[in-house]
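Would you mind keeping the following structure in view while I ask a few things?
Note that one protein chain of the assembly has been removed; the remaining protein chains are unaltered in position.
Up next is subunit A:
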Amino acid sequence: MADKTQTPDAISAYYQTRAAHHGVITSDWLAQAQAAVEQPDSSVFHDLGTEKPFNVIDEFNGWRKQPDLAEAVAAIRAMAAVIRASEATTMMELEIELKKASDTLKSWDKTSISLTAGCDLFIRYVTRTSALEYEDFNSAKSRLLERAEKFGEISCKARKIIAMLSQDFIFDGCTILVHGLSRVVLEVLKTAAQNNKLFRVLCTEGRPDGTGVLLSNELTKLDIPVKLLLDSAVAYSMDEVDMVFVGADGVVESGGIINMMGTYQIALVAHSMNKPVYVAAESYKFARLYPLDQKDMAPALRPIEFGVKIPAKVEVERSARDYTPPQYLTLLFTDLGVLSPSVVSDELIQLYL
């Protein structure tokens, strides 16, 4: 993975990871990946023992490579490793160390929202726990560790809860438009298929990530009828669509989402044709950002291949994501329940203030 520098031309590491994940997320590989999950565990710990000083970035990278792991979970596991390796003797010291580690992680990849959100969430949890004033510092420390390690399970559980909540919205004979390859949405569709619902899926090609082909691979294995669309054919096919399902890279405070490039377009078309847009996102993706327009976020760039050579003077829009304002979203399916976009701020206020 290329290291992300601060220049605007740098490729976003988050999207590189995602591309890598997309390569392995297919069920063919997943079983092998599961087996591989145990080994990185021990290898990472060995590394910890030998190398000093402890590098949270390396730790994070180690966790991130696992395909089934969400970015935020990897971050939290890395922070847990920080706690484990820390030599602090008081809660304040530990908090300061964690804050430093979180800042390092965040600055290493400024574009990843779930990473930021995950770090903030963990710091928030730590501050709240320390407020409880454990007499024994070690017991507090072990409690934090236990919680951090459980976070990975929370992520998987969150997906199952979301899949369960969204079952009511998928009815027999419906047509679902899916954009991007979100593990949560995949779980939703999988569960629906397992519940013997009859529906068909239209998926967009998803250039330049190529998510459409990957998703259609997965869905055919589940015996769900799939139709591939060009990204530009969304408006053309919107008539036959009953609902739009997308995931989210991050859910922002206004209730809007930041997702793969093209989501805003699809949401606009769906809104103008009165089709509901459902977002499936775990609650740890809620971030305290508030973009006012498309350019208000840190830019995340990715390389785009056109297959042919492009003349030198031509610029290419390489942003990998866009922001969909809350008025185009109908509902958010999260592990906290089925929410309307304005509830996101409510949850964030309760969590962070």
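Assorted remarks:
What we mean here is this: a contact is a pair of C-beta atoms (placed from the backbone, for glycine too) under 8 Å apart; a residue touches a chain by one contact, two chains touch by 3 or more; residues count from 1.
Convention: contacts and distances are computed from a predicted model.
Candidate names were "Glutathione S-transferase", "Translation initiation factor eIF2B subunit delta", "pyruvate dehydrogenase (acetyl-transferring)" or "Protein pelota homolog", and the UniProt protein name of the unshown chain is "Translation initiation factor eIF2B subunit delta". Interface note: of A:R147, A:R288 or A:R318, the residue touching the hidden chain in the full complex is A:R288.
Residue-wise, the contact with the chain that is not shown comes from A:E253, picked out of A:E187, A:D209 or A:E253. Subunit A residues in contact with the hidden partner, per the touch definition given at the top, are 253-255, 288, 290, 292-293, 296, 326, 342, 345-346, 349-350, 352-353.
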